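Provided herewith is a single structure, encoded as structure tokens, for subsequent inquiry.
Just one protein chain is left out here, and the rest sit where they should.
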Amino acid sequence: MAKMNLLQAINNALVTVMEEDERAMVFGEDVGHFGGVFRATSNLQEKFGKGRCFNTPLTEQGIIGFANGLASQGSVPIAEIQFADYIFPAFDQIVNETAKFRYRSGGQFSCGTLTIRTPYGGGIAGGLYHSQSPEAFFAHCPGLKIVVPRNPYQAKGLLLASIRDDNPVLFMEPKRLYRASVSDVPEEDYELPLGKADIVQEGSDITLLGWGAQIEILQQAADMALEDGVSCEIVDLRSISPWDAQTVAESVMKTGRLLINHEAPLTGGFASEIAATIQDQCFLYLEAPVARVCGLDTPYPLAHEKEYMPDQYKTYEAIKRTLKY
Amino acid sequence: MAKMNLLQAINNALVTVMEEDERAMVFGEDVGHFGGVFRATSNLQEKFGKGRCFNTPLTEQGIIGFANGLASQGSVPIAEIQFADYIFPAFDQIVNETAKFRYRSGGQFSCGTLTIRTPYGGGIAGGLYHSQSPEAFFAHCPGLKIVVPRNPYQAKGLLLASIRDDNPVLFMEPKRLYRASVSDVPEEDYELPLGKADIVQEGSDITLLGWGAQIEILQQAADMALEDGVSCEIVDLRSISPWDAQTVAESVMKTGRLLINHEAPLTGGFASEIAATIQDQCFLYLEAPVARVCGLDTPYPLAHEKEYMPDQYKTYEAIKRTLKY
Amino acid sequence: MQDRNHLAQVDTTHQVHIIENGLIDIPMLQILKPDGTLHEQAQEPDIDQETARKMYDTMEYIRVLDERMVGAQRQGRISFYLASTGEEAAAVGSAAALQPQDMIMSQYREQGALAYRGYTTSQFMNQMFSNQKDPNKGRQMPIHYGDKPLNFMTISSPLGTQIPQAAGYAYGQKMAGQDAVTICYFGEGAASEGDFHAGLNMAAVLKCPVIFFCRNNGYAISTPAEEQFAGDGIASRGLGYGVKTIRVDGNDPLAVYAATLKARELALEERCPILIEAMTYRLAAHSTSDDPTGYRSRDEEDKWRLKDPIQRMAKWLQHKGWYDEQANKTLVDETRKEVLSALKEAEKVPVNPIEDIVSDVYDKVPAHLQKQVDELKDHIEKYPKAYPKTAGRSK
Partner (left out) sequence: MQDRNHLAQVDTTHQVHIIENGLIDIPMLQILKPDGTLHEQAQEPDIDQETARKMYDTMEYIRVLDERMVGAQRQGRISFYLASTGEEAAAVGSAAALQPQDMIMSQYREQGALAYRGYTTSQFMNQMFSNQKDPNKGRQMPIHYGDKPLNFMTISSPLGTQIPQAAGYAYGQKMAGQDAVTICYFGEGAASEGDFHAGLNMAAVLKCPVIFFCRNNGYAISTPAEEQFAGDGIASRGLGYGVKTIRVDGNDPLAVYAATLKARELALEERCPILIEAMTYRLAAHSTSDDPTGYRSRDEEDKWRLKDPIQRMAKWLQHKGWYDEQANKTLVDETRKEVLSALKEAEKVPVNPIEDIVSDVYDKVPAHLQKQVDELKDHIEKYPKAYPKTAGRSK
């Protein structure tokens, strides 16, 4: 075990996989000698050479196009998109190509070995172009997996599993935790399962569901609610796609209430899918409507960032409303 | 009044607006002399000159980038994306630029005059790249309006309103109705409201909600259900964004049941937003879970297109299940 | 850290110096005259009779296949087709210069390259009927072929996407130390996509052994080349990327062959990309959904009919004494018959059972898709008449 922050845990996972599999390659804007603008890829070029860890020209559509080709050839590309806000030029390559490669070829070719890493989320005074949480855009696209870790331990285990999984994975890293979140991380190799939610805290009155950096928010709100005698179950979804409806439904059947929290705008955010599914699967168990505590339906603000955030206070208020319903 | 098919109604709306406003310009791949691959822009170049109706090079990101600039300058661009499946290279220009232009500039500049027209949807043996219904990808993006007509009359009135609305509008045309749907269309100018759903048929037992070509499917299913004595209310959402939650909620409060149908894959489709909102707003009125009859969570198939489609039989079965719940 | 100087190669001038069209001249390699004889200054590529005959036969074969399939579409037997008439030399001449281990990533009008690799008439038909013998499992519209054993990447409809992919594929080949390159075909229309820019630039910077082969056939559906770009074709872009570039007469099979041979050699030796622009003309309609009389004249087409690559090669073969009139007639007749019978055969083969609707979305069918297909199967059982292709069948 070692104390690592989230960046170190990711770097550690990358070293692990690059040592093990010489087909693994890490690339993106500034990821080479410099080690990436957040330094997640520090020292990889020194350790594994310029052929396996390199800067690309500044073109997200090119990075993912290149990665798709490399994956279909049998290499193991780990591509970085510098900010999730800049993933959209690659949207076509991801949604029409990465995700449909295996299907359209009847399984002859695929991008199964591809992993796309990208920092996402707000709370860092980044404004509308350094704060977005675009998971829902990709969750509507069959063929991709989407994974979000909540801390360094989760990050290493989930990233190793994502890289080795034979499906393309979009691995979204909560950047406000990069240095802020520190935890014990085993130095040896381990994997955490994809597609499985994680019950972070058991409780009986309401299920609080989220992912990534928002898990901390849920924890704070749960602590506030506890003062009122409310027992919250906290579930980290971890995989947005495919998502673990079963664990969520079981939790809701137990608590009778569900609150979902995400930073992305409310409308069409992934909470809507969860609410739609759970109201169907748990109709007779629900004692109140599924509550969504999300970003506003606006671009991500700068001056009003605090006000925009689905923070612990808004979450706590929604817990109270849901319990009083 | 004249009998027009959906293409003619669109062409007629374009002529109307180009005659009225010389800032209006129509462009895209093959839209010039040829009049577009579906012929929606026939004769516009002849009538209004090459300066105002022109072919672009083959680049969707360029078409929308160009259109964004043109709109911010004060012209009235009406850009065509040849198939909705090919809108993804323009995703960044739409989601990060078109939609955020006004917001980021504090209202100094905007793309309010822009309209993007694109044919969408399946049922034409088009396979995974000529059949997609990408509305949900855009519905998660504040700042855009999304409009879908169900027939020629609606198409002309909604397109005129979309072009004149001072917000960027994504106007999605159900291509399987292009020639198949014929209706009486006034030759004079008229507009239909954006953001307002349309009650196509009143009923009392269940609300069937959809848009575009699926309204026909809902009608057929409603006819089947009528034989069993079930009275269906059919609502055409028309605007996906912003959507008319009020009309839908009122209908559901009356019928107690809601079924939503769309062609796009189930997970993260726009039905999820509607279900999430309605279970919240109508929790105590709902006698059964909101039902979603949608595409499978796969790319759009070719050989199994019929099986994939959320058709009248699947809809009818879901009506029965919902009523029996 | 070593100092960098991005001005090292730059000369200085003191007058406003404008770089513009016409500054370089990019001539087009032509080896055969239209009458099939060699240009005086031209060197015949090192090509044996067998290869030459295979090239010729493949072009003839494709011409017949195209013609028959356009017919089949008109009869309503298939939903869609896209012919390469007039452009056969571009695909076949280049494919002939490759090795079987080279990956082919094509746009959609390069059926000649696939046929040259050995794709059979039945295989073509199975794809076009989306039946269960199609290795792509009937998932795409006709002409979206793909065959892993032949190193022919499954075609994707969105234009240009294969261009950066080809750079990546070739990079992977290089890293794996393979004696192989990737060839990437695309039209001059597709070259307007952002992916073209990304692909060429990345290939140049990352030194990928890839041949970018552009068929400049004058049209992208109805859009003529002059409304597609304002530079000197696609070749003039090579310089901007620092990519070695060759322009070739796309209707001259020998020139295409020679250019591609050279390109492959350079790509492997120098581990670098090469751009080939083949100047040709789309004699066919864009596809069976298109009618070119709406945007071009018969007269214009006729001028290009005179440059027919098949005729040109036939004449050269005659000069060489490698042409066999009778064998050729037999080939054409046999192909016609073969196409018809393969078509009839493929028509009868059912589509994949319904289970396949959810396969290959992921490596394994996840729980939510299993549930969706199970419900679908129950539903089909209730309404067998509504789903005639799959009702009553199971895996």
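For reference, chains read A, B and C in written order, and residue numbers begin at 1 within each chain.
Simple rule for what comes next: contacts are C-beta pairs under 8 Å (C-beta built on N, C-alpha and C of every residue); 3 or more make two chains touch, one makes a residue touch a chain.
This is a predicted model, so every value here is computed, not measured.
A.B. asks: Quick check: which displayed chains does the absent chain contact?
C.D. replies: Taken over the complete structure, the missing chain's partners among displayed chains are A, B, C.
A.B. asks: Just one of A:2, A:125 or A:226 touches the chain that is missing; which is it?
C.D. replies: Answering carefully, the residue with contact to the hidden chain is A:125.
A.B. asks: Could you tell which one of B:43, B:75, B:201 or B:231 touches the chain left off the display?
C.D. replies: Touching the chain that is not displayed is residue B:75.
A.B. asks: Could you tell which one of C:109, C:174 or C:197 touches the chain left off the display?
C.D. replies: Checking each option in C:109, C:174 or C:197, the one touching the absent chain turns out to be C:197.
A.B. asks: Residue by residue, what part of subunit B touches the chain that was omitted?
C.D. replies: Missing-chain contacts on subunit B: residues 23, 25, 51-52, 54, 56-57, 59, 61-62, 64-75, 77, 89, 92-93, 96-97, 100-110, 112, 142-143, 145, 165-167, 195, 242, 245-246.
A.B. asks: At which residues does subunit A meet the chain that is not included here?
C.D. replies: 29-30, 32-35, 37, 54-55, 57-62, 85-86, 88-89, 125-130, 266-267, 296-299, 301-304, 306-308, 311, 313-314, 317
A.B. asks: Residues on subunit C that touch the omitted chain in the whole complex?
C.D. replies: The missing chain touches subunit C at positions 1-7, 9-21, 23-31, 39-43, 192-198, 201, 204-205, 216, 218, 224-233, 235-247, 249, 258-259, 262, 266, 279, 295-297, 299-300, 303.
The rule is simple: only the chains that are shown with their structure count from here on.
A.B. asks: Measuring between Cα centroids, what's the chain most distant from subunit C?
C.D. replies: Centroid comparison gives A as the farthest chain from subunit C.
A.B. asks: Hey, how far is the Cα centre of subunit B from the one of subunit C, in Å?
C.D. replies: That gives a centre separation of 35 Å.
A.B. asks: Centre to centre, by mean C-alpha position, how many angstrom separate subunit A and subunit C?
C.D. replies: Whole-Å distance between the two chain centres: 39.
A.B. asks: In angstrom, rounded to a whole number, how far apart do the mean CA points of subunit A and subunit B lie?
C.D. replies: Those two chain centres are 30 Å apart.
A.B. asks: Quick check: what residues of subunit B touch more than one other chain, meaning two or more?
C.D. replies: Those would be 61, 85, 88-89, 128-129, 267, 297-299.
A.B. asks: At which residue positions does subunit C touch at least two other chains?
C.D. replies: Where subunit C meets two or more other chains at a single residue, that happens at 137-140, 144, 156, 158, 194-195, 361, 368.
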